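Excerpt of the complex: some chains, original placement.
For reference, chains read A and B in written order, and residue numbers begin at 1 within each chain.
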Amino acid sequence: MVRVGIVGASGYTGSELIRLLLNHAKAELTYVTANRYIGQKVSSLYPNFAGVCDLVYRGFDAAEAKEAAEVLFIALPHGASMDVVSQALEGEHKIIDLSGDFRFADKEVYESWYGMPHKCPTLLGMAVYGLPEVNRKAIKGTNFISNPGCYPTGAILATAPLLTKGLVFEQDIIIDALTGVSGSGRAAKEDTHYCYCDENVSSYKVGGVHQHIPEMEQEMSKIAGEEVRISFTPHLAPFSRGIYTTAYCNLKKNLSTTELIKIFGEFYEGEYFVKVLPEGEYPQVKSVAGSNFCHIGLKVDERTGRVIVISAIDNLVKGASGQAIQNMNIMCGFDETEGLTAVGLMP
Amino acid sequence: MVRVGIVGASGYTGSELIRLLLNHAKAELTYVTANRYIGQKVSSLYPNFAGVCDLVYRGFDAAEAKEAAEVLFIALPHGASMDVVSQALEGEHKIIDLSGDFRFADKEVYESWYGMPHKCPTLLGMAVYGLPEVNRKAIKGTNFISNPGCYPTGAILATAPLLTKGLVFEQDIIIDALTGVSGSGRAAKEDTHYCYCDENVSSYKVGGVHQHIPEMEQEMSKIAGEEVRISFTPHLAPFSRGIYTTAYCNLKKNLSTTELIKIFGEFYEGEYFVKVLPEGEYPQVKSVAGSNFCHIGLKVDERTGRVIVISAIDNLVKGASGQAIQNMNIMCGFDETEGLTAVGLMP
């Protein structure tokens, strides 16, 4: 039994960590912080916890955190996370940071894409990128995980088998992705208003400017062993949870849909959370809602020599909190699926 | 470990039983039937099970069912259920019937409200009405459960504390309820079309004609020890899961909101799945989505002497399959919450 704390537990990824940890057999949630809600019960913000979770938000205090927990999830926005991580690392905690603050080796990349100075540059490059299907071994050996972004999780899992084997042109990849509204966070804003999102689709950060682009390119390039270059367009769609990714890649040589599905199946063999669908079936957002699964389907467009790969994840689970717990399970030597076996909520 | 079968596993309640049983530590799902989909994998209808559940639909056969399972859930439509139940009862199975076929003691009540003859009248009155918060003791001692309807579950839990204590006029109760679209079942019909339900609310069986009325009145009358008479109006609302019930009751004497919340809290003390909310808070459909919880909130309207009680459940879980598993847990001597501890999926 490991004691676990969450710093920044009032947002959606924090709440989702609580939801998942309540049914985790090896973890005890002992410590949750939210500086804006000190003294309030978690269930006053998230009534699904009514009568089930009596935890009360506290203000973050590094010493207190050290006392209370061996594993610390940092679920703060980027920019706010770096301070806490640097304090927490001085303890003996296992740290899993869900923000973008420690995903880059290169300070300048961070600063130019996130538009703010990095306050702890000496820690850059020290965290392991927590995508278990690609980095499991390194995850097992570290105390410091940088948990992947939601879009990168969907895009990397959709393309990793192609990139590993060098099957597609690395400089000519298009990633078109839809996010559910929970990806915008819990704050009430003009573009999270029900009347804005409902019956609507809108686009933002069009034209190669989203901060997840360098993360995708960095990790895809590692996988490919070649520099990868992508065009990425994010759209906001009318559902609460999910990332739905369509990747367009140009094949270097003729390969059939059947052959590629076989290659994907082999690549993800033994991976509990990644399911490659049979030919003719494509992922659905709802199939994975509330679950840590990633579904992948693909088809070759023979007229144009492209392969279209589609993946679906729940942005709050495999795209954030579920993957964070998967990383904790690996770091702590638990069964990797512990607490994460729920399937998607259909219908 | 008990072996479990589901007869009629292609519909939504069947699929929900599968979803919940996959994470049940004491039950092994061995047998699923669906006469229309014989030979097809469950995951071909419900892709959330892709790579997780390899079960294949079979045709129902009483002997085979007897071999395969000790507990049998019957998730067939009313009218179709009675045949199977009568065959299954000849075995040693524990039977939990989710249809309306065995909820009445009185054949004529069934036939006049369901509009069809009852083929097994000798079995009427033999099943225990499976609402654990009211009938736990009888459930423990039976092999044959008639699982409550979704609307009755929401309405009875909202009013039982008032009726038990005789606090409201039994003949003057109004139940206004909203159902999610999954309540209409998996069949594609005009009124389950997305473009019909989306951004819409519609009403049906208005004016005291819904077949759940005699079920509510029968069970509420037992609880009250007086004849209960209700007006009930069901509405179809644009969400997939949930029953949202507003009950209007006239108080026999002055009682404050605070006093009534205390009475409800005492009535449901120790009940894991029923949560009485603090004064000023009211249930939300989303708080209980995907969970077996029932949330209840109430307020006295002092101007009119009425108490308004609101309850929320997931129609497929506490309103059907979750409650069925709760009943199985009680019948089999398992922890009543086994497999049912997941909280609602927010956001």
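Just so we're on the same page, a contact is a pair of C-beta atoms (placed from the backbone, for glycine too) under 8 Å apart; a residue touches a chain by one contact, two chains touch by 3 or more.
All figures in this text were calculated on a predicted structure; none of them were measured in a lab.
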Here 2 chains sit in place, yet the whole complex recorded in the file consists of a number of copies equal to 4
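Everything that follows uses one rule, which is that only the chains that are shown with their structure count from here on.
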For the pair chain A and chain B, the C-alpha centroid-to-centroid distance in angstrom is 36
In the complex, chain A touches chain B at residues 12, 15, 19, 22-23, 46-53, 182, 186, 198-199, 240-241, 275, 277, 281, 283-284, 286-291, 295, 316, 341-347
